[in-house]
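For reference, the structure is listed below as structure tokens.
What follows is subunit A.
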Amino acid sequence: MIALKGITKRFGEHTVLDGIDLSLERGEIIVVIGPSGTGKSTLLRCINFLERPDAGQLKVGDLSVDAARAKNEDILGLRRRTAFVFQNYALFAHKTALENIAERMIVVEGLSKNDAHARAREILERIGLADKADAYPAALSGGQQQRIGIGRAMAAKAEVILFDEPTSALDPEWVEEVLALMKQLAAEQQTMIVVTHEMQFAREVADRVVFMDGGRIVEQAPPSELFTNPKDERTRSFLRKVLAGNAPAAT
Partner candidate 1 sequence: MTAFKTLARTLAITSLGMTTLMGAATAAQADTLRVGMSGSYYPFTFVERDKLQGFEVDVLNAIGEQTGDDIKFVTASFSGLAGMLDSGRVDTIANQITITPERQEKYAFSEPYVYDGAQVVVRKGNDSIHGVEDLKGKTVIMNLGSNYETLLKSLPYADEINLKTYESNIEQDVALGRADAFVMDRTSASQVIKDKPLPLQLAGQPFSRIENALPFRNDDAGRAQRDRVNEALDTLRDNGTLKEISEKWFGNDITSLPSAEQSEKTGSDT
Partner candidate 2 sequence: MQALNLDYMLGLVPILLGYLPLTLGMAAAGMVCALILSCALAVIRVSRLPVLNQAAQVFISFFRGTPLLVQLFLFYYGLPQFLSFLVSINGVTATIMGLTLHFSAYMAESIRAAITGIDRSQTEAAQSIGMTNAQTMRRIILPQATRVATPTLMNYFIDMIKSTSLAFTLGVTELMGATQKEAASSFLYFEAFLVVAVIYWIIVEALSWCQKRLEKRLNRAYQR
């Protein structure tokens, strides 16, 4: 349902993504892990052309795009089939929680303001922030802002939601509520690709864990397999490092 083939991205001389192949089925949940600066975020950003890949093919739902020859309508098409959750939430600062969620329905889907707001209210109910409908982002906690950010992504009814380190910018006290919402989405069989350092989340929720290093996918496997029996030395070394600081999870 989503298929990436040979996705390549260079920043000047530096090759950030070196021919990534990845595919996932509807309802599948993939967690991408790996050392910092290894191209995980860039991969997500390439899928909806926040970064333009230099080469490769992308297929999302019924739309296939050759990255090197993507036209504006292809890019818009990809963006309308995907949704993105940002590390720093990136809520529209001048719009209320409700308007943030409704914006896409009004502008992209052409819904009337009333219909869009009604649907946005349903989403607010689902993410447990119905009472914050009229609050502006500046008045919300980090955790609440990120839940609105996820709500905005849910409103897109996209083929896939791309999570770019959704909890990295949060104070520790807010991490749990955001992860809980993501688990709720996972339970509803929402297709998603999550870049995160939350190994516990990966273990519990992922159908498949992808380990990236140096702009390539080193290995991918169900979490039970990848965490207990990693095949590649780089994977083992990375897991040792991250799990050392996380003793209970290592048992």
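Here is how the candidates were picked: all candidates are chains of the complex that A comes from, given by their letters.
Definition applied: contacts are C-beta pairs under 8 Å (C-beta built on N, C-alpha and C of every residue); 3 or more make two chains touch, one makes a residue touch a chain; residues count from 1.
Since the model is a prediction, treat every value here as computed from it, not as a measurement.
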> Given the complex, what touches subunit A, 1 or 2?
Replying inline: 2
> Can you name the residues of subunit A that touch candidate 2 in the complex?
Replying inline: 48, 50, 76, 79-80, 82-84, 86, 88, 90-96, 103-104, 107-108, 136-139, 152, 156
